[in-house]
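The other protein chains are all here in position, but one chain of the complex has been omitted.
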Amino acid sequence: MIRKKNLLDHDQSLEQENSSLVKSLEANIEFFQKIFHDNETLIARKFQNKYLPEAKCCVLYFDGMVDTQKLNEKVIQPILNTNLNEGLSIQHLLEELEFKVIVSDKIKASNDLNEMMSSIMTGDTILLLQGFDKCLLISSKGGPTRAIVEPDSARVIRGPKEGFTESIITNLTLIRRKINNQNLKFKFRELGEITHTKICICYIEGLALEEIMAELEKRLDAIKIDAILDSGYIQELIRDAPFSPYETVGYSERPDAIAAKLLEGRIAIVVDGSPFVLTVPYVLAEAFQASEDYYNNFIFASFNRLLRSVGIFIATGLPAIYLAIVTYHQEMLPTPLLLSITSSRQGVPFPTALSLFLMLLVFDVIREAATRMPTPIGQAVNIVGTLVLGQAIVEAKIVSAPVIIITAFSGIMKLLSPTTLGSVIVLRLFFLIMASLMGIYGYIFGMIMATIHLMNVRSFGVPYMLGLTSFKNHNGQDIWIRAPWWSMTLRPKIIGVRNLVRQSTKIGKGSKMG
Amino acid sequence: MKSIKYLILSNMIFLNMFFLTGCWNYREVEKLAVVAGVAIDKGKNNQFIVTTEVIQISGGRESKTTSTYITMEGKSIFDAVRNQISFAGKKLYWSHTKVVIVSKEIARHNMLSVIDWYNRDSETRSDVNLLVSREKTAKKVLEQRALLEDINSFELADTLKNQISLSKAPIKELWGFINDLEAQGIVNIVPAVHLKKNKNMYSPQIMGAAVFDNAKLIGFLNSEETQEVLFVKDEVKGGLLIDRDKTNGLKAPISMEIFKNKTKIEPVVSRNNEIKFNIKVDTRVDIDEIVGNVKYANEKVLKKLSNNEAKNLKNRIEHCIKKVQSEYGVDIFGFGAKLREDNPKVWKKVASSWNDRFKNVSVNVSTKVNIKGSGLFSEPIKMGD
Partner (left out) sequence: MRREQITDKQAICLIIIFYIGSSFILGVDGESKNDAWISGILGMFMAAPMLFMYARILSLFPEKSMFDIFELVFGKTIGKAFILIYIWYSFHLGALVIRNYGEFINTVAMPETPIFITMLVLTVVCMLAVRSGIEVIGRISASVLPILFFIITTVILMSIPKMNFHFIKPILGDGILPVVKGGFSAFSFPFAESVVLMGGFFSLKTKKSPYKVYLIGTVIAGILIIIITLRSIVILGETFTKFYFPTYVAVSMISLGDFIQRIELTVSVVFVFGVFIKSSMCLLVSSKGIAKLFNLQDYRSIVIQVGILMLYFSYTVYDSIMEMKGWAFIVYPYYAFPFQVIFPLIIFMAAEIKVRRNKKGDENSI
């Protein structure tokens, strides 16, 4: 905290003692070099016009952040080679350069130090000219960026394969390309008192709810943090129910998913440097939706969606239910199953509760280890972890085979919906503990507690369980199942209330039937 | 600082919950001594001898399920059951018990002393099958080795379950016994089990029924009689009807498989309070075995066949009812219960003296046998000489 203050003070004092440029080129260059002292990536390239030697110029930029080819060909070359003597007024040389010589799509004369600083730091070039206390800020952003590739976090077989990158402008472009409408609005702001990270609030006017917009802006205004390195920072700073294991802010790496959410009346937050775009408000049902659902046959998509939601339910509950039945309610087991479980438990020293607990931990350890490792090693970890360890642990009678089966089953099930991973792991342990205390009744009480919690959570004023309890009409047709597109004529209520109509008539169905 | 305090406090509560409560009802499966069946005998000095068949599992890759027997005495059934802990070390687990075998002696004395504990206790389940042993002790029946399965009790339960395609023994679950015991105008019949020699060893065979008067055993019915009783009670779901009446010109027996049976008992009360019962039996059968040259494709022959069969059945049932009335004098058919259901006012008058009335109650039996098929063959097999 204190350190940050000092830094900022330093910045301000600089500004105060030398708030504007002077007319001497050398002095100006020195001024910048003083600001960025010990920073050798700052390049100051001095040159002058062939025909007008008084026109001494200097371009300042950070090495690696600019497109050097563009800088050479469109800025330095024209200034070097154009005959500045002809038809240009020397008094307004700077303006003349700006308007007639430099070939750039974005150029601006400025003597505001803050503006200069932020420009040069984001990859623009400063052009200083002898005899002027202003400079030109020339857009020359460049340097290495990642190409648009299919995101790893949400692969699809059917559907667009582009994903967001770390560049905010690219990301906005990707969204803009999906929604060609003048009502798509982008509001920029900077967050992070040291990093000055650009973020952009993106919404469709007339669809996004103003109350949510106001609430979002209020929360963003309240952020006073030194750095924003990823959208994850903002996600946690603006979320509701800060202690809940459930996510109350959505995120996606896919432009089509974000566009779809914008079209449902949600608001997106794009953060520079992060390929994950946030959406608010976020409800639990979204965890079970995948963008592919909307491109596939609706029956197949509904099946997948049911699979996902039931899978998550099983992933959280299966270890607890198994534990409850095997250690409290053995009468529930069919006799042959009881006998086979008993035979697998022969000679196993640890109680079922403990071994389940440990095996679930082991599974997560393997998962965590495999994600951090490079792919070949990750595979090796998987093989050792699952095959060797699983096999050996049963053979050595440390854990019974059904426990391994349950763990593996629950472990695979929880991967059906990656966004709920965190909450599933927490909830699963909670249920397991409850079940080990009171059997199936403990599990039920755990479920009730979880339900009470979920019912209490709201995301930007919207109930978190929205839609999960309704099966009818436009609220429920995109929750447990994905209704066919021709029947989804209305947007979900509450979020999309400002403009409910999605399709004016049932065109698709009509034409097909006709 | 405050939050750390809370953290430690909540942790302590949590850990205490774990350590102090974990052992209440938590029990591992391998710690259970799963009881498959139980036999109850009478010992000396009014003691009870309880024998349980406990499943033994040897673990490992080639797991094997066998069973062992624990016998213990006690002043009451529950006492004997609990005394087994001193033997086996584990508490017996009763939820998967399939059969309860009661010896003749105990059943003659008082059945209630056996079933009360079993029904009342929450560890046991009252939907187990009840059997009465015709052998000297019930223990002997339980301790035989099973023919096809690993565990004798399971085999007994399977045998009982598949009785429906034989109909030579009733099926009685423990709670049903209590139900009929409490109900007015009906007494219990319970399947009887005895040992039969099969390939150098004895194995239990379930056939016939034990007749109770309230909670006391008073006699046994043989398999034929049991089938007849089941016909009246409308509990026949399968089984065979066999016609081997030589007077009809049959060279060899004809067997017919019962597919469906519906029996209706109608109590008729005449003006002078004379109570009569009309019993209508309607059976659907298939010809399954027919030797000789009966051309059943002919409608006349078919009719004759079914009429013969119906007459046969009628005679059997009438004879059976007579026998029960004269020999046992208890209402195993549930005539009284039927009367109570249909005519509670009359029942109230006769309830106290029903047992005496039952002995001479008149019954009108009418039977109908419908032959619906003849297996895969459309004609009898001829001998081409």
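Read from first to last, the chains carry the letters A and B; within each, the first residue is number 1.
Here, a contact is a pair of C-beta atoms (placed from the backbone, for glycine too) under 8 Å apart; a residue touches a chain by one contact, two chains touch by 3 or more.
Fair warning: this is a prediction, and the values are worked out from it, not measured in the lab.
S.K.: Among A:Met438, A:Ile479 or A:Ile495, choose the residue that contacts the chain missing from this document, as touch is defined above.
M.R.: Of all options in A:Met438, A:Ile479 or A:Ile495, contact with the hidden chain holds for A:Met438.
S.K.: Identify the residue among A:Thr41, A:Asn183, A:Asn456 or A:Gln503 that touches the chain left out of the display.
M.R.: With A:Thr41, A:Asn183, A:Asn456 or A:Gln503 as choices, the missing chain is touched by A:Asn456.
S.K.: Touching the absent chain: which residues on chain B qualify?
M.R.: So the residues of chain B touching the missing chain come out as 21, 24-25, 95, 122, 125-127, 175, 178-179, 182-183, 340-344, 347.
S.K.: Need a quick check: the contact residues on chain A for the chain that isn't drawn.
M.R.: 328-329, 331-332, 334-336, 438-442, 444-445, 448-449, 451-452, 455-456, 463, 465, 468-469
Here is the rule we go by: only the chains that are shown with their structure count from here on.
S.K.: What whole-Å value do you get for the distance between chain A and chain B if each is reduced to the mean of its CA atoms?
M.R.: Whole-Å distance between the two chain centres: 68.
S.K.: For chain A, which residues count as touching chain B in their complex?
M.R.: 326-328, 330-331, 335, 338-348, 351-353, 433, 436-437, 439
S.K.: Can you list the residues on chain B that touch chain A in the complex?
M.R.: Within the complex, chain B touches chain A at residues 17-18, 21-22, 25-30, 32, 34, 55, 57-60, 63, 65, 93, 95-96, 125, 154.
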